[in-house]
Every structure is written in C-alpha cells, then in structure tokens.
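All protein chains but one are shown at their positions in the complex.
This part shows chain A:
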Amino acid sequence: MFFHGFMQRAFEASILISLIAPILGLFLILRRQSLMADTLSHVSLAGVALGLLVGINPTWTNILVVVVIAVVLEYLRVVYRTYSEISIAILMSVGMALALVLMGLNEGGATLSMNQFLFGSIVTISKEQVWMLLVLTIIIGGLYFIFRKPMYILTFDEETAFTAGLPIKTMSILFNVLTGITIAVIMPIVGALLVSAIIVLPAAISMRLSKSFNGVILIGIVIALIGMLSGLVASYDLGTPPGATITLILITIFAITTIGKILFRVLNLGRLFKKKSA
C-alpha cells in the first residue's frame, strides 16, 4: 500500500492534518465554537458547488466562500453573544441551501464530485493539495508559536484579554478565517460531514489527559497521528470512507480514555504513583 503514490500523499496529508487539528480544535472547544467547524464545512459545500458550476478549481471558490462566512460568523457571534448558537444555525442552513441550489443549477455532472467532498476520498489527494496543506501547517504552527500567549488569554476570558490591550476582534476574525481555510483544504480528504469531528476530537480527548495547555496540544497531536494513520490504513484495507473510519477510531480512543479515567479514579490508582514519587 505504501508504494502507491496516492497513499504516500494520503499519509503526508494525514501527518500534516494531525499537526494542526489539535491546535485549532482546542481553541474551538475553549471558545465554545466546536460547532463552528461543522458550520464552515456545510458552507464549504456551497463553495465547492459554486466552483463546479462556474468551472473553477472548487478548492479556491471554497476558500473564498469559507473566509467570507468565517468573518460573518464572528459578526453574528458578537451580535448574538448570549445565544451564539443562533449564528451557527443560521449559517449552517444557508450553506446547505446554497449548496443544494447551486448543485441543482449545475444540471447533473457535479454529483460524483460532490460525493467526494461529502464523504472524502484518499484516492483524489493531489500533490497540489499536499503542498497547500504544508503551507497551511507552517502558517498555523508559526502563528501558534508566536501568538500562543495572547490566544491563551483570549480563550481564558475575552474581557481580561480586552483590558490587557489585546485586539480581540482582529484575533477572533483571524482565527475564524484560518479555521475556515483549513476546513476548505482538508475537506476533500476527510469529507465535509466529518471534518469537524477530526478537528475537534483529538483536542477533546487530550483535554481529559493533560493538566496544562501545551500538554493538551502535544498529547492531541499524538492522538491525532494515531487516529489519522491507523484510520487511513483501515480505510485502505476495508475500502471504507477515510473520514468515517478515522472518526470511529478517534471515538474509540475517546471511549477508552474515558473508561480508563473512571477506573483510575474508582480504583484510586493515583496513590500508587504518589508512593513511587515520594
């Protein structure tokens, strides 16, 4: 399987996705925007449908549409501060409705491509996509390294961040835009329906395992690598959709860690480690 060019590209893409997903996922969870990834993935379908309709590479139209919606999302989040899920409900419906209408206007021909975007495909990963992902990983990794302290305060408490003099609006918009671009780039690989799970799950699992902020991201990367790579192999062997396979493996890891933590607490295993360290 490793001799196939498409599988090599799939592995390269998976490793890169594993590096960025826990960073974005952690901030999405802490900003209570886990569903934003879902909204943006639905909206990206409209971007793909637009690209297929006008005959432009759908990834570019996708990025354009998602960036615009990411900015609108931030505006709606501030307007409906108390009920921020309203913005998600509105834009998710808009995205789906637009995608369906644009697909209808295309009069067939786009159905096969849309299926790839809905469920993901490892066969179709191009060199161009891997390069885009590499550039995105470098940008996100660099931005995290530079802005991790301001982002820590922003996610801890927006008012504290504001009084500390941080440009919270610009930071929020930039974060949304980056999340949108990431979703647009990785959606053809893992599928629109499950892209948010792949972004959010590694961070959700690692949050239960680490006490510290950086620890969550590091453990999240390890979990994402395990989930993505084993999911890819399983997907190839079983002929199942990659996004769904990876998601199921991550859910299994989530269940195992949850049960493990319960057992750890019930059996009071923590005292064994305390004795050792004493």
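In this section, a contact is a pair of C-beta atoms (placed from the backbone, for glycine too) under 8 Å apart; a residue touches a chain by one contact, two chains touch by 3 or more; residues count from 1.
Criterion: contacts and distances are computed from a predicted model.
The listed choices are "Cell division protein FtsW, lipid II flippase", "Peptidoglycan glycosyltransferase", "Metal ABC transporter ATP-binding protein" or "ABC-2 type transport system permease protein"; the UniProt protein name belonging to the chain that is not shown reads "Metal ABC transporter ATP-binding protein". Note that of A:V216, A:L232 or A:I253, the residue touching the chain absent from this view is A:V216. Considering the whole complex, the residue from A:I146, A:I256 or A:L269 that touches the absent chain is A:I146.
Counting over the whole complex, chain A has residues 26, 30, 146, 149-150, 152-153, 155-157, 159-160, 162-165, 207, 210-213, 215-216 touching the chain that is not drawn.
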